[in-house]
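A short write-up of the structure that comes next.
Only one protein chain is missing from this complex, and each of the others stays in its spot.
For clarity, chains are labelled A, B and C in written order, and residue numbers in each chain start from 1.
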Amino acid sequence: MGCSATDIAEALRSAAAVIDEHRDELVELDREIGDGDHGENMKRGFTAVLSTLDTAVPDTPGAVLKVAATTLISKVGGAAGPLYGTAFLRAATALGDRSELDAADVATALRAALEGVQARGKAEQGDKTMVDALVPAVAAVEAAKGGSVAEVLAAAADAADEGARSTVDLVARKGRASYLGERSAGHLDPGARSTALLVRSFAEAAK
Amino acid sequence: MGCSATDIAEALRSAAAVIDEHRDELVELDREIGDGDHGENMKRGFTAVLSTLDTAVPDTPGAVLKVAATTLISKVGGAAGPLYGTAFLRAATALGDRSELDAADVATALRAALEGVQARGKAEQGDKTMVDALVPAVAAVEAAKGGSVAEVLAAAADAADEGARSTVDLVARKGRASYLGERSAGHLDPGARSTALLVRSFAEAAK
Amino acid sequence: MKKIINDPAAVVAESLRGLALAHADLLRVQEDPAVVVRADAPLPGKVAVISGGGSGHEPLHGGFVGPGMLHAAVPGEVFTSPTPDAVQAAVSATTGEAGALLIVKNYTGDVLNFETAAELAAADGQDVRSVVIDDDVAVADSTFTAGRRGVGGTVLLEKLTGAAAERGDSLDQVEALARKIVGQVRSMGVALTAPTVPHVGEPSFTLAEDEIEFGIGIHGEPGRERIPAESADALVRRLLSAVTEDLPFERGDEVLLFTNSMGGTPQLELYLAHGIAERLLAERGITVRRRLVGPYVTSLEMQGISLTLMKLDDELIELWDAPVRTAALRWGV
Partner (left out) sequence: MKKIINDPAAVVAESLRGLALAHADLLRVQEDPAVVVRADAPLPGKVAVISGGGSGHEPLHGGFVGPGMLHAAVPGEVFTSPTPDAVQAAVSATTGEAGALLIVKNYTGDVLNFETAAELAAADGQDVRSVVIDDDVAVADSTFTAGRRGVGGTVLLEKLTGAAAERGDSLDQVEALARKIVGQVRSMGVALTAPTVPHVGEPSFTLAEDEIEFGIGIHGEPGRERIPAESADALVRRLLSAVTEDLPFERGDEVLLFTNSMGGTPQLELYLAHGIAERLLAERGITVRRRLVGPYVTSLEMQGISLTLMKLDDELIELWDAPVRTAALRWGV
């Protein structure tokens, strides 16, 4: 893709499809170490994003991400809702009114998203949350800054996958899984998994 | 046995032991077509009869049966409590102040018991209740009136067993099992079973 | 069986101890025989309204003891009718010149034990009447069988007769009111799971993952038929049709709708079912003037619900709205 508002909207549509496809997996992951609603929450949120975009697609990437953000905030609920909402909102704000994004913009947006999640959720890397998928994704994008949007996002997706997988061995210190203490180890964090899925779907859309 | 007040008390004690032994069986039978309390109710009642008799044994068979009756009425509860209570009470009344019982007295007492159960519970033979064990028991005693107390009670016990078994094929028309309608067929009636156990324990005590 | 109990044989006695401590302002508990008595009983000049039955249906009946409702409740062992001496103790603790009304659910055991108690009270010269409630349309009514069971309607009967007694109605009046109510209240229930009686230790019956017991009683006695699980819309329609067709309840009728949880059904589902029932009644032109929603006649942890309809008139509405102050039901005070 190039990276116009329409492309971002397209990427969000494919993200919605991916979340829908993985809804049961995310429910199951959250059932194991949380309360089982992550898949349903994300699906409700992205389904709403779809219909928002069906009504009208704003004319800058930032504006598209902003309507996605407010939709997620008002539809997802739970911990993931405000966290993803903030991530998209900060990314949108970071992009300002640019109308075509390059790899550097992707880096800016992704870092802003990560900072937003951490500002709200206070989680550090290693706490077994979505932060563990986001941190390596941002690092990968920043390292690969020379490439195309498609290339940096592909690198980010690989890193996010890796980061998500790393949560399996961790003991949760934030979110609902933290109540499990030691018993949270041995399970993939649902939010890290959904982050990896989202980054991957953006990378696929950018191809 | 002869058949003095002490003998009747002894018979009641062995009846209590038999009920205790069969408590779980009666619970299970009642669970299948009722509410699962028959074994517990009977056990509670006969345990109380035991301690009543430990305090003092009245001096006529009728008086012994009467304290058993009032104890059962105040301890068993459910349908079986008033029914067995009435049975013992009517038997006691029928025996008046006789001090030694013969086979004819046994017949009189047993018929009075049956009439009491029917007066209270309004069940006919074939309704799948304790009446189905009692009716043949009374008939057997009356037919064998010439024999000893031990002999007539043995005949009664066989007939009661047979009568209880006959309830398996019946559809209940009285008591809680009647709510099952056709589904009550194929199960032994718990009250008929406990009646058969009681008559058998009296017969054994009379040997 | 996992339960929060000690000795299965002592469950009722221990639970009553907790009830007494929790609600000392409303009631006291007499032991051996166990009776729950209104704290301010006896009430001179007022008819005593007494009910009772096997335990395991809480808050029925102990949770309804207090001003405006029951004067005493007689709890039997779990699912086992209480004995006549316990009923007599309740009568002694509450009944004066004005007499007493015994509210008896139609089960062989309850009827026989309360009947015996009433006879004994009569022999003592007390004016004690009993009324048998048999509102469960799941069971075909016939004089050759045990007849219909008393279920959800019992709560309404206890509330309304309690209110009548509280305002000073005579025993004749309270008894006539009770008979009128019995004539115009009907219920139907369904179970999704079975209860487990403490002294039994295993569930009273077994339902497959996709089966429900339609027409269930409140002792885990089986119902009319075992049917496949279905949507709330379909199920509520099925329950309601059974109830409305029985009396029948017809277009233009004004009713009280009581949506009851059998104990284990979450409130989320209960209100959902209630909403459907209200909608269906509106469609049929039956006006819901009063409603009650909650776990009031339960069967231990059984999941399921029952629907009860009662025809209303101005007198019944006035009695329903009258103040009541009990552990489980309170308003107007």
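One rule holds in what follows: a contact is a pair of C-beta atoms (placed from the backbone, for glycine too) under 8 Å apart; a residue touches a chain by one contact, two chains touch by 3 or more.
Computed from a predicted structure; not experimentally measured.
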Can you list the shown chains that the omitted chain is in contact with? A, C
Considering the whole complex, which of A:22, A:75 or A:90 touches the chain not shown? A:75
Residue of C:212, C:240, C:255 or C:286 in touch with the missing chain, whole complex considered: C:212
Given C:192, C:242, C:255 or C:319, the residue that touches the chain left out of view is C:192
In the whole complex, what residues of chain C lie against the chain that is missing from view? 2-6, 11-12, 14-22, 55-56, 58-59, 63, 78, 192-193, 195, 207, 209-210, 212, 229, 231-233, 235-236, 259, 263-276, 278, 288, 291, 293, 295, 298, 300-301, 303, 305, 330-331, 333
Which parts of chain A face the unshown chain closely enough to count as touching? 27, 31, 34-37, 40-41, 44, 73-83, 85, 120-121, 173-176, 178-181, 183
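As a working rule, only the chains that are shown with their structure count from here on.
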Neighbours of chain C that also touch chain A are none
State the chain with the largest centre-to-centre distance from chain A, centres being mean CA positions. B
Inter-centroid spacing, chain C versus chain A (mean Cα positions, whole Å): 54
State, to the nearest whole Å, the distance from the C-alpha centre of chain A to the C-alpha centre of chain B. 75
Quick check on chain A: which residues sit in contact with 2+ other chains? none
